[in-house]
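Every protein chain but one is kept in place in this view of the complex.
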Amino acid sequence: MTAILDVRNLSTSFSTPEGAVRAVNDVSFAIEAGETLGIVGESGSGKSQIFMSVMGLLAKNGRAQGSVQFKGKEILNLQVDELNKIRGVKMSMIFQDPMTSLNPYLSVKRQMTEVLETHRGMSQDAALTAAVDLLDIVQIPEARRRVHMFPHEFSGGMRQRVMIAMALLCQPELLIADEPTTALDVTVQAQILDLLGKLKRETGMAIALITHDLGVIAGLADRVMVMYAGEVAERANAGPLFKSPQHPYTQGLLRSMPRLDETRANRLQTIGGQPPNLQHLPDGCRFRDRCSYAFDRCAAEKPLLRTIAETRAKACHLEAL
Amino acid sequence: MLHYLMRRLGGAIPTLFVIIAGTFFLMRLAPGGPFARERKVPPEVEANLLKAYHLDEPLWQQFLRYLNGLLHGDFGPSFKYKDFSVAELIFGGFPVSLQLGGIAIVLALTIGLTLGIWAALRQNSITDYAAMSVSMVGIAVPNFVVAPILTLLIGMQLQLLPVGGWGHASNYVLPVIALCLPQIAAIARLTRASMIEVLSSNFVRTARAKGLPARVTITRHAIRAAVLPVVSYLGPAVANIITGSVVVEQIFSIPGIGRYFVQGSLNRDYTLVMGVTVFYGALIILCNLIADLLYGVLDPKVRYD
Partner (left out) sequence: MAVADIAVGTVPEVKGRSLWADARHRFLRNKAAVASLIIFCLIVAACFLAPHLGLRAPDDINWELESWGPPNLELGYLLGTDANNRDLFVRTLYGGQVSLLVGFTATLVSLVIGVIWGATAGFIGGRVDGFMMRIVDILYSIPFIFFVIMLTVVFGRFITLIYVAIGAVSWLDMARIVRGQTISIRRREFIEAAEASGVSKWRIITRHIIPNCLGPVVVYVTLTVPNVILTESFISFLGMGVQEPDSSWGTLVSEAAVVMEIAPWAIIGTGGILAVTLLCLNFIGDGMRDALDPKDR
């Protein structure tokens, strides 16, 4: 069965006055129909830029190379007109900041109906009905009245729901959620995640969930991909990853999460150091400066992503953790 | 929306009042002028003054009279043109100035917006740099330098257009160009900067992510947002055109209000100078109100606050 999204050897670089910066380096992964892939990493790990490249939303100084196939069709660097037949229709994206991601000068109605008018050729009235239905599904109260309002009249959580509804209008097969809860407060976070879970169950669509917060991944993801400095560090099914991480970085991330069952005697664990400057990368493994397991081979030879079990892969010289 | 308009109107009235009061008391202060204690004016004007301004009354009463007169469209008698009232001069010259300024502002907006949007869409290309450098020249070089040079080149050397006077369509060309050039430049730069910022905004990114055709993204989302600063600039733009018209009318001998203002200033025709200032001040305030109204239509955040 063809994967919904098949990314192979994707590299994305940005040209800056100080030289080229490779934000994504030779990344490969696939998302199957109906599965939820969690992509975890710090800021600057390249996790968002992967999907900006996939959606053709890179900044002007960005270049993507490699191969991205959507249901078997190559879409990387596709002509904009062709790409627009997929974006918003079969593959949708929601972003981190709902405050600024909606156009403040247009009504919610307009921003939703235009999607249906463009992609499904619907009339304004039919589109309006469909939009209201979807707003109901994402649990916006009084949707029929609210749809005529403007974004600034909604709260942050509600705006994100509107974004989700907008993304689902054409029943996409893949939803890319780029840090959908980062800008929201914790209670609202939980609501949005619950909503995503519900939608996932009811529509069977695939989700790419990008976040820096492992807690967000925990409830929703089937598989997880951990990114570090533009490369994949580890890839596994969610359960095994949380139970026994095989990459020192993943282990560090899990350990640094505060837990309810910890006593106050234990200090908060952190991963010492900073992510590397992508313009001055160290030789060998990019993580070795912060890794307590590092040995000679780590500096001499860069570890490639290797399969260690049927559904697991990691980029580390260690045999086991 | 009504609430918003009321607030704006509430701001406009004190402004107008300040202009009128400022003008009035400034004129009264003029040493050796007609309103000072020692008046050196011909007897007919003296008689006219006393009749029109009741100069023997206390100052605040004179002010109220002036205000009252204004409300009835009476700006008082002119000082130099003894047979005319200021109102007659102003309303006589206004249609001319209105034509000149009106065409200029319309051209400035259409050409400026188009140029700015076009440059933004081709950011950092040669055409962009060229357009912006040319517009920098348009802003920096004063229109009283541009106008004579245009006249020199086109009017005199090439003999293509008349260099003065009014009445024929060809009379309009050079003055309008001289007048609107700086505003085209200013609006183009403003639009370009605004458009560039909007094009990299998150909501335009969302529009692209929704798979909307480029044309829709640019017109419905980008331009709509980018135009707002230009709408705010409308008031100052009109003010600049009015100011510019003063010089342009002088250079091209156009019988508009600007020329009366200049003559009045040189001749110390106080009432005329006052009248024109108040009139143009009110006009600018009106244009600011219209711009505010337009802004309210375009930006929902403002009108619902």
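Going by the order they are written in, the chains are A and B; count residues from 1 in each one.
In the analysis below, contacts are C-beta pairs under 8 Å (C-beta built on N, C-alpha and C of every residue); 3 or more make two chains touch, one makes a residue touch a chain.
Here the structure is a predicted model, which is why all the values come from computation and not from measurement.
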| item | value |
| --- | --- |
| Touch criterion as defined above, residue of B:78, B:97, B:217 or B:277 at the omitted chain | B:277 |
| Touch criterion as defined above, residue of A:56, A:230, A:252 or A:303 at the omitted chain | A:252 |
| Listed residues B:26, B:59 or B:297, member touching the removed chain | B:26 |
| Residues from chain B at the interface with the omitted partner, ascending | 11-12, 14-15, 18-19, 22-23, 26-27, 29-31, 33, 123-124, 133, 136-137, 139-142, 144-145, 148-149, 151-152, 156, 196-197, 200, 235, 239, 242-243, 246-247, 250-251, 261-262, 265-266, 268, 270, 273-274, 276-277, 280-281, 284-285, 288 |
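Assume only the chains that are shown with their structure count from here on.
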| item | value |
| --- | --- |
| Centroid distance [mean C-alpha coordinates] between chain B and chain A, Å | 52 |
| Complex contact set, residues of chain B against chain A | 123, 200-203, 205-214, 216, 220-221, 224-225, 228, 298-301, 304 |
| Interfacial residue positions of chain A with respect to chain B in the complex | 55-57, 59-60, 80-81, 83-89, 92-93, 95, 97, 100-107, 114-115, 118-119, 150, 152-153, 163, 166 |
